[in-house]
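One structure, pasted below without further comment.
Only a single protein chain was left out; the remaining protein chains are all shown in position.
Chain lettering (A and B) follows the sequence in which the chains are written, and residue indices restart at 1 in each chain.
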Amino acid sequence: MKVKKRWIIIFLTPAVLLFAFVYLTSLYILVTTSFTDLTAGGGGNFVGLKNYIELFKPASEFWSVLKNNVIWVLLQSTVHVYLGVIVALILARNKWYTSLVRTIYMLPNIISNAALGMLFIFILNPKFGLINNTWRLISGNDAYMQNWFMDPKTAFGSVTMTWLPYAGITAILVMAEMTSIPDSIYEAAIIDGASQLQINMFIVLPLMRNIIGTTTILAASNMLQKLDIILLTTSGGPGTRTTNMPMSIYRTALIDNNYSLANAQGVFLILFGLVAVLLIRKIYRMNENILG
Amino acid sequence: MKRILLSMAAVVTAIALLVSGCTKAPVSTEPSQGTNKETAAADKSTNGPVEVTYATFRVGAHVQAPGEKIMLEEFNRLYGDKIKLVIEELPSDDVYVNKMKALAASNSLPDVFDGKNGVRELAIANGTARNLLPYLEEDPEWKKYVGDMAIKANTNEDGNLYSISYSQRIIGYYYNKSMFEKAGIKPAETWEEFMSNCEALKKAGFTPFANATGENAWTVNLLLGAMIGTANEAGNKLMNEKPVTNFNTPEVINALENIKKILTDYSNTDALGAVYANAANVFCQEQAAMIANGPWMVGDFTNPEKSVEGLDQRLGVALYPNKGIYSEYDPGFVLCAKDDNLEEALTFLKFRTGPFSQKTFLETAGSLPLTNNIELSEEFKAKKPLVVQHLELASQAEYKFKTLDVIADSSVIDSFAKLYPELVFGEIDAQTFAQKLTDAVYRQK
Partner (left out) sequence: MQINKIMAKTISAIFLLLIVCVSIVPFLWVFASSFKSNADIMSAAMGFPNGLKFINYKNAFKLAPIDKFYINSIIVTFFGILLNVTFASAAAYVLSRFSFKGARFLTVMLSMGLFIPGAALLQPLFQIISKANLSNSHAGLVIVYSALGLATTLYVMISYFKTIPKELEESAYIEGSGFVNTFFRIILPLTRPALSTAAVIQFLLCWNEFQFALILTSDNNVRTLPIALYYFKSSFASDYGAMFAATILVICPSIIVFILLQKQVVRGLVAGSVKG
């Protein structure tokens, strides 16, 4: 038993040290500087809650930023995840095209965000972009002109579409889990006269609850990291219509040089992420597992 | 839930304990001398070349990348045995500014670097930028090539000089002569004529302007600045003061209304949100009659990869209405070297801003030299008449002013790309636009 204890410590130490070195120290800096007036040019004096008050005063732009981010988290943890689940259900139980479609669906997740951003800029270009050109061809209206990313009415939706359909990771996670369902369950259901839809609805999906919860957490937390693609397509505009929290942090730190205010947003973003994860776990009644 | 919160509280306490125990004062502002400096000092004692750190964004597809390469090669040829340049390449202007800000915040800026887009101001704020006036006084030959005008333009409020320019920027606008001919117009003398010219071009079936509001809204902001700078004395003063603190003036609001008209009716249909490259392509492919930009673009007009054949023959360059033109000096290079390699860093700074570099960048990238001491060769004049015309126009101008990129800070410049679409789609009016620009001034730290 003594030996085992020693080995437990030896096995844990590297990961804990790594975590402490990278995360704990930076979190410490992040939290402490959020109570100072640190800027790119200097500063660093304690100012109490000033940054947080600034952030949440009624006229602050941060409210609309927060609203955008909440909507994106909601969309991503519903539509995006369901899309991935539907693809998984269709592809389940190895068909000849399963592996091909799975690889293709993963492609957008493999291509770097910088390249994806450029691509959407060109595809949605109002003058010569693929979408507008196609619509002109179909509708016969040569004067059709929609500036998808810059029109205040379509900007948010257009940015959303750069990530919402690409649920490759969700799909492979769910598919993997589905292969663990014994064939006998399917066979029994078919003998009982259940349709494919009924099997999916009443047998497969309930068994998938855990993995769907997990992918929802992954998808939602991903929405708290999105930056490159927004930067390249709309850089958060028009106004603040497509600004999310990472974008706002980026701007506050690197455009406005206001590091302490950016760090206050960082602290808030982490707390926001924590709350989101806990909520998702509650909703999907996920088993007690590693997230406690 | 409760348990998780308790665990989280424990985690946070653990962080605090761990960090305060292990790393003392991780946010200290004491100047952290990088390892570079230590090795530099060591090298000096062993008589090896002394290291000088330098950061550059003039790499890859940048217009000045070829010139930069020639400049560096020549420097290494002349001084390579005594000075070793340690170069950090920062591809693209945004990447450069972002990294320099991060370096400024931790007091680890390179010995020599370009101080554009507010980087110089950060180096002044953290006290690492050196006053260069004494060094200029010691070296009359160098001072001659920098010139009094550039020195005056870059002198700080405190009377010190924290950067040395390397080129002057003169910016008018290019126009397509054959399109102008077909529309029966000539470059406008007044802004009313300018707008009616646009209408005439549109009637003749041309897109009057190649514009782009993305990134720093370069081409559109050149028009905006020219309208403000030539409106009257007050407008001209605004376009020459640094930093601007108030955009709520009649000149700005009036100019914004004109810009709204230009973006709505007289620009390429993808101007909103487009980047400079799109606007340049529209103009170079002869899909628009005008573009506002400087002499560095001239090389593109003869490049078959970028322009339709013979385009350079059909182009002219003009003063903005009311005889206006942009005339300014690049902020230039800042010296942040510590004492142990100051002499060597200064040698590089002198070379980087001196006659060889000025001449090299003139010939390879159309950067105009600081003084008349660099003469333009006949061959160059014959090859690039549009560059020479820029210089001639500058001597005829009555209103001179600076670009918004130089007089306004990054918070303001960043706002334009987000506000132009709102203006054009009628979400905000020109007055609100101007107010939001003024607000942005106060966001900058």
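Please note the rule applied: contacts are C-beta pairs under 8 Å (C-beta built on N, C-alpha and C of every residue); 3 or more make two chains touch, one makes a residue touch a chain.
This structure is a prediction, so every number in the text was calculated from the model and none was measured.
Listed by label, the shown chains that the missing chain touches in the whole complex are A, B.
Remark: the omitted chain is touched by one listed residue; of A:53, A:74 or A:115 this is A:115.
Note that of B:201, B:297 or B:393, the residue touching the chain absent from this view is B:297.
For the options B:75, B:194, B:276 or B:348, the residue in contact with the chain missing from this view is B:276. Within the whole complex, the absent chain has one touching residue among B:88, B:257 or B:439, and that is B:88. Within the set A:29, A:47 or A:194, the residue that contacts the chain not displayed is A:29. Although one chain is not drawn, the whole complex shows that of A:175, A:204 or A:255 it is A:175 that touches it.
Residues of chain B in contact with the chain left out of this view: 4, 7-8, 10-11, 14, 23, 26-27, 32, 34-35, 55, 57, 59-63, 65, 86, 88-93, 95, 98-99, 102, 105-106, 108, 215-216, 218, 276-278, 280-281, 285, 296-297, 300, 305-306. Taking the complete complex into account, residues 3-5, 7-8, 11-12, 14-16, 18-19, 21-23, 25-27, 29-30, 33, 83, 86-87, 90-91, 97, 99, 101-116, 118-119, 122-123, 125, 128-130, 133, 165-166, 168, 172-173, 175-177, 179-180, 195-197, 210-211, 213-214, 217-218, 221, 224-225, 227-228, 245-246, 249-250, 253, 259, 262-263, 265-267, 269-270, 273-274, 276-277, 286-287, 289-292 of chain A touch the chain not shown.
Here is the rule we go by: only the chains that are shown with their structure count from here on.
Chain A and chain B have Cα centroids lying 35 Å from one another. Here chain A touches chain B in the complex through residues 20, 24-25, 27-29, 31-33, 36, 38-44, 121, 125-128, 145, 147, 149-153, 155, 234-240, 251, 254-259, 274, 278, 282, 292, going by the rule given at the top. The residues of chain B lying in touch with chain A in their complex are 1, 3-4, 7-8, 12, 14-16, 18-20, 22-23, 26-27, 29, 97-98, 101, 104-105, 118, 121-122, 125-126, 213-214, 268-270, 272-274, 278, 410-411, 414, 417-419, 421-422, 425, 427-428, 443-445.
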